[in-house]
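Only a part of the assembly is drawn; its chains keep their places, and the rest are absent.
As written, the chain order gives the labels A and B, with residue 1 at the start of each chain.
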Amino acid sequence: MNKDLQNTFHGLDSGDYYYARLDDDRYARQGFREVIYCEGKSLKHLTGIYQDMYDRYGYAFGTRATKEQAAALRQVIPSAEYDEISRILKVGKTEEDRIGNICICSAGTADIGVCEEAAQTAEYFGGNVTRIYDIGVSGINRLLSYTDTIRRANCVVVVAGMEGALASVVGGLVRVPVIAVPTSVGYGAGFEGLSALLTMINSCANGVTVVNIDNGYGAAYTATQINRLACGRLEK
Amino acid sequence: MNKDLQNTFHGLDSGDYYYARLDDDRYARQGFREVIYCEGKSLKHLTGIYQDMYDRYGYAFGTRATKEQAAALRQVIPSAEYDEISRILKVGKTEEDRIGNICICSAGTADIGVCEEAAQTAEYFGGNVTRIYDIGVSGINRLLSYTDTIRRANCVVVVAGMEGALASVVGGLVRVPVIAVPTSVGYGAGFEGLSALLTMINSCANGVTVVNIDNGYGAAYTATQINRLACGRLEK
């Protein structure tokens, strides 16, 4: 099957149907390497996609993998690495210089899984990352002591669950775009991140835009675009 | 009809049914004068209640009155006063010393209607009020410059719409209870105050409890209880 995949960029399931159509000209069109979204993919489909991508490029990188998916992949590609906190599953390595400065802040310790999905994805896309975790607004002094560090970035990613107020306060402190990532951390009326999402969408601070709940990957993608623009390294 | 009301504490509608049953021993039981919730009451019922209360006590005080209700009351009691911003409609005056210190903060200018409902109600209940309006977190320096003033209060009422993050930040700065009032101010996804309500209920800061959307009155009531406890003036 892999042979076939190399030629067609398609995953063929038991001769019946193609289960994946790799977006072949994406790198040309958008300047980003493919990232595999692992959630919900069957083990057969997932390992087929990883193997094809690894054969072609020498690396493959995916987010939101489960332990079970990681184990299945290691059966096929033993060198695959899995990070339980970020849930990133990868094989091989890209070789690229890192540029610019993306700052990733979290409100609490429990948000770190999402932060690391963002941070490691941004590094995979070639950006320098500054991590500042556990600076939620209930002790505002912690945040304020990092103001200068945060202001040095080309883009700030703010990751927060519960009420998600950190995004608004950071938005009021910096000149660059803030990308807010609500997380599903918190008590019942957080509704698995909905409350934080609404907080961020309604931010009274300017310059705050929002991605999906727990979507560290999406924040890293946009942050990379902005970081490249700021470094003069995004050719349209 | 008023005669009858004086004796029975009931409003009688055209001989058919009683439309109101004043909670006669409330003052004894809870230590608070009655406040009339005007919203949704018919003009006939509303003016009947005001007149009865005014006849009995020499004053009457209500919240969330419309202009139309105010006009109807002035037909009956010309000295009635209506404040369009707070929507408080009152007749006569209580004579009571004011005690303690309740601080009322707002995030924005558009929240002032709710603030004033809270402030004037708290004053009616006999509390001193400190007003600090338009100190939303998008310019955190405005809030921080008032930290000492806020810390002097026995209780802080925080009124905010949009994402309502002010409650969390204030909660992290003070030792006394913070009562958060979400307001219906904001863009579409604020959902008429729901977003601010969720923010406040999910506050990562401790010591924050929440009342209903735009419910300045409710916040003033609890703040008064706390203020009295702190002044040693609440007899259980």
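The rule is simple: contacts are C-beta pairs under 8 Å (C-beta built on N, C-alpha and C of every residue); 3 or more make two chains touch, one makes a residue touch a chain.
Keep in mind that what you see is a predicted model, and the values were worked out from it rather than measured.
Trainee: Quick one: how many copies does the complete complex have, if 2 are shown in place?
Mentor: If we count every copy in the full complex rather than just the 2 shown, we get 8.
Assume only the chains that are shown with their structure count from here on.
Trainee: Centre to centre, by mean C-alpha position, how many angstrom separate subunit A and subunit B?
Mentor: 45
Trainee: Give the list of subunit B residues in touch with subunit A in this complex.
Mentor: 107-108, 136-140, 144, 162-165, 168-169, 171-173, 186-187, 189-191, 194-196, 198-206
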